[in-house]
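Heads up, the thing below is written out as structure tokens.
Only a single protein chain was left out; the remaining protein chains are all shown in position.
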Amino acid sequence: MEIINFLNLVFVAPIEDMVFYPIFFTEVVISGLLTGIMYSLVALGFVLIFKASGVFNFAQGAMVLFAALNLVGFIEQGFPIWLALVLAIVVMIILAFLIERFMLRYLINQEDIILFMATIGLTFFLQGFGEMLWGSNVKPLDLGIPNQSFEVGGVLLNEFDLFAAGSGAILVGVLAVFFHYTRIGRALRAVADDHQAAMAVGIPLKTIWIIVWSVAGFVGLVAGIMWGAKSGVQFSLSLIALKALPVLILGGFTSVPGAIVGGLIIGVGEKIAEIYWGPLVGGAIENWFAYVLALAFLLFRPQGLFGERIIERV
Amino acid sequence: MADFERETASLALSILVKRLILIGELEVIDAEHCHDSLLMYKTLIITKMTGRYFKMLRNLILILLGGVLGVTGVVATTPVVEADEQFIPMLVYRTGPYAPSGIPVANGFRDYYTMINNRDGGINGVKITFEECETEYNTKLGVECYEKLKNKGSTGASLVNPFSTGITYQLIPKASVDEVPILSMGYGRTAAADGRVFKWVFNFPTTYWSQASAFIRYVAQQEGGEANLKGKKIAHVYHNSAYGKEANPTLQALAKKYGYELVLLAVDHPGQEQKATWLQIRRAKPDWIFMSGWGVMNQVAIKEAASIRYPMDHFVGNWWSGSDADVVPAAASANGYKSATFHSPKSDFPVHSDIIKHVYDGDMSKAKKNSFGEVLYNRTIVNAMFAVEAIRTAQGKYGNRALTGAEVRWGLENLNITKNRLKEMGMEGFTKPVKVSCSDHETGGPIIIQQWNGSKWNIVSDWVAPIREVVRPMVEKAAAAYATENGIKPRSC
Partner (left out) sequence: MLYRETGQFKISYAADQSVFPISQDRWFVSVVIAVAFFVVPVLASEYLLQAVMIPLLIFSLAAIGLNLLVGYAGQLSLGTGGFMAVGAYMTYKLTTAFPDINIIIVFLLAGLIAAFVGLIFGIPSLRIKGFYLAVATLASQFFLLWMFNKVAWFYNYNSSGTITAPPREMFGVIITGPMASAEIRYLVTLCIVIIFAFIAKNLVRGRLGRSWMAVRDMDIAAEIIGIRPFQTKLIAFAVSSFYCGLSGAMMVFLWLGSAETEAFSINESFNVLFMIIIGGLGSILGSFLGATFIVGLPILLTNAPQMVGLSMPIDMQKHIEIMLFGSLIIFFLIVEPHGLARLWQILKEKLRLWPFPY
């Protein structure tokens, strides 16, 4: 009797719930998709940098926070929003330049883990620096993006979430076009393929890295705006990186479409698990469930869904 | 030369490489391909840097290691003994994830103590010295700060306000050994309300369990009587940590008693993403929501609640979810959000004008920059007032001198702040009178409900008493369990 009860609870009841209340299920799925795109925004920064310089940039979370802090700081200083945006982008470009000059250049041939550690050191630096410049108080971020909720066929949608998803999609589209059809994009793909060969044909590695880190900084700024508008710009924004990591490993470290698809899968999976199975175990399973989901996918495709196949030579 | 003139590079490089190898400055990465000028070029940049930096580094390391040993040795020396000054350590978190809450708290303590020193010349002539130690709300750093500061001052630390539930739990076992009383006002271990087991820990004027029961009583008042609670749905959105779970047992016990349905929803740390929780709320449609949140969880929760169009005046946060920082991002959509508290959010009491006068020399804008008037600032004024009055009470017994922790503990246990005393201090109506006793370190204090109207917090209810007949037995049970587990013999009071 106990076993049947247990099996019923775990396998039958949630499915019944999903089927008998399809509107709510749709709401969960849509909300998962929207959240997933927000995760992908953060994961995109990781992917860009890994693609072009082979560095697993753990500092992406701190860059999101730093970019958002700069933006909000400039707005507080009295600059009009458009100028603050431009200034924030300029600051990220300067940051990319400085990172290349003082960190990447000296770590060219090092192992991956050393580079990873260096980016963790960079995380600390950016966190301390950002807080020192702009203070530790929570800062509201209101760029005038509409925030009303409205219902469509019983499903509640929020204008802001749609806007965030839309900008995420546009950003990915722009980046995809950028990578495939422009000269710099081709150069980036060449560098991602083989550093030495790219240098041999005359692609300036240094400039490429600065460009990539700037673009990652810009992506971080967009992510910071979207997340920061929800919670106010504060330290916890840098912890979003931890939520984006499962997206990264599921989609593959080197794939932009992978970041999106991975984000969507993780977002939906997380929400469904939390809402339908969470109450059985007391809730708050989102965090580790995302990782377990990514892990499950990895067992079948160890390089992620869209990642480069790992070819090992003896 | 080799850096910038590639033509001569191939010639010069080979000689340079040989020489550098000879003097041990070059780590050759790939000897066979040294003829490849590109690789050598890169190699040389790295190794030149390495060579120069290497010497710097060796010296730096020796200095650092020497510094570590030296500093830690110096730290071991005892501090200069100050005559007749009461030392109060301050564990603050002005940086880190909870800084928006920690900054007004730190400012509140600092300002009240400074005011007492400047206005009254200290407590009966004994000046208060205090030292801030940054904990980043991290438990380990908090314990380290405590260890560093507990013996400072002529008589050691008078008492400690950890202002973090996690740090409080850690310090509770140490308090009795180090003889430093802990005043964890409205947070920390609720079971410490039973003073017979927790001699050194005080959590007046009220605790989490009392707050939860008072919340239920408030809901009953709003619904027109306790009988109307039956059949209602009450949700508890809580931070998935020991702090967040505190209210659960009380809420569950009261659910059995009054017949309402309790929905428990945990939010994973840090709570930046709460769509799943609020979708469940949207489906469950509870009549009331109680929130035990902290940090970014508060801001996101309020925003999500507004987003699913939940009636904000039925959404009540506990006193750590009801500060100015929490409603800032949601701005106008947070209108109507309520929270529990135990003091007034206003800053027009005589004690406030004293602070402006004696600490800021009448400069209101400077005071505002230092969190003056914020909810958490006011809360720490109450906390600091309790600390000062406890010392004053203890001085009544032990004399007007710098007191030890044990003496201050007596002061805390015999604290009796009457209505008249509140009026003398300029705090009439700011908070309620408090009388601590040996067995009751909580004083079973009531709460009031404040509401955000878009620009400030206003009190919207009378004082709501906790349901003591449910809470006190639970407290005594938990305290007894702690006593058994740790081999503590409860005192008789």
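As written, the chains take the letters A and B, and residue 1 is the first residue of each chain.
FYI, a residue touches a chain if its C-beta (ideal position, glycine included) is under 8 Å from a C-beta of that chain, and two chains touch if they have at least 3 such contacts.
Just so you know, these numbers come straight off a predicted model, no measurement behind them.
Novice: For the chain that's been dropped from view, list the shown partners it touches.
Specialist: A, B
Novice: Touching the absent chain in the whole complex: find that residue among B:240, B:347 or B:395.
Specialist: B:240
Novice: So which of A:22, A:80 or A:121 would be touching the chain we can't see?
Specialist: A:121
Novice: Suppose we count only contacts with the excluded chain; which residues of chain A make the list?
Specialist: The missing chain touches chain A at positions 56, 102-103, 106-107, 110-114, 116-118, 120-129, 131-132, 136, 242, 245-246, 248-249, 253, 281-282, 284-285, 287-288, 291-292, 294-295, 298-299, 302-304, 310, 312, 314.
Novice: Please identify, in ascending order, the residues of chain B that touch the omitted chain?
Specialist: Residues of chain B in touch with the missing chain: 22-24, 49-50, 53-54, 56-58, 61, 64-65, 67-68, 71-77, 92, 94-95, 99, 103, 132-134, 136, 139-140, 143-144, 147-148, 166, 169-170, 172-174, 176-177, 189-191, 240-242, 245-246, 249, 268, 478, 481-482, 485-487.
By definition in this document, only the chains that are shown with their structure count from here on.
Novice: Provide the residue numbers of chain B that touch chain A in the complex, in ascending order.
Specialist: Per the stated touch rule, the residues are 29, 38, 42, 45-46, 49, 94-97, 99-100, 103, 240, 264-268, 270, 272-273, 275-277, 279-280, 282-283, 295-296, 299-300, 303, 307-309, 325, 328-329, 331, 333.
Novice: Write out the stretch or stretches of chain A touching chain B in their complex.
Specialist: Per the touch definition, chain A meets chain B at residues 21, 24, 27-28, 31-32, 34-35, 105-106, 108-109, 131, 136-142, 147, 149, 156, 158, 160, 199-200, 227, 229-232, 234-237, 239-240, 243, 270-271, 274-275, 278-279, 282-287.
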